[in-house]
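Removed: one protein chain of the complex. Kept in place: all other protein chains.
== chain A ==
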Amino acid sequence: MAKVKIASTWLEACSGCHMSLLDMDERIVELIQAGVEFTSTPITDLKHPPEEGVDIGIIEGAIGTDLHEEEAKHLRKKCKILIAIGDCAVFGGIVTMRNYFSREEVLTRGYLETESTKDGKIPTSDELGKLLPKVKAVKDIVKVDFYIPGCPPPADSIYTALKELLGGRVPVLKGDLLKYD
């Protein structure tokens, strides 16, 4: 049976959605037995999707820096179906709170002015992504094929979606599987 390869990544997010993915528990084994192969994911600790590409790409988190933008575009290129999971990836989510302030205000507050900061410094290394003026949802940067909202999405939603895709159907999330909080 041909393997269905999955690559996932997290961008501007809290990792909660990947926790929810792990929360599928023994059903992860079931998915693997059904032919799923997890390639590059934060869980397998592989950074880049395989050269030959994957079937399903999963993005958790919003697009907050130029690095996130690049990663999202790269994964889009490497996958056939792209899923945005969690409110940050789907809507922009909680991280869009910073959209109400300028980049300078956010960095100053975060690195210099928090009550516990002493002699703070705004990091400037080239290795770090640069904040975009506004946080965006993944769909604002690349085409997204399927959405699983939730903060975090229930493990059942992720499982149902993957199971439906494996069966060659378009998943429809309804009832308890569709939630925004």
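What to note about this one:
To be clear about the criterion, contacts are C-beta pairs under 8 Å (C-beta built on N, C-alpha and C of every residue); 3 or more make two chains touch, one makes a residue touch a chain; residues count from 1.
Following the convention adopted for this analysis, contacts and distances are computed from a predicted model.
One chain of the complex is hidden; its UniProt record names it "NADH-quinone oxidoreductase chain 3", one of "NADH-quinone oxidoreductase chain 3", "Chemotaxis protein CheX", "TRAP transporter small permease protein" or "TrkA family potassium uptake protein".
Here one chain is not drawn; of A:Glu26, A:Glu127 or A:Asp181, the residue touching it is A:Asp181.
Touching the missing chain, out of A:Ala7, A:Leu21, A:Val36 or A:Ala84, is residue A:Ala84. Considering the full assembly, A:Gly92 is the residue among A:Pro49, A:Gly64, A:Gly92 or A:Pro154 that touches the omitted chain. In the full complex, chain A makes contact with the omitted chain through residues 84, 87, 90-94, 96-97, 99-100, 134, 136-137, 139-140, 144, 147-149, 151, 172-174, 178-181.
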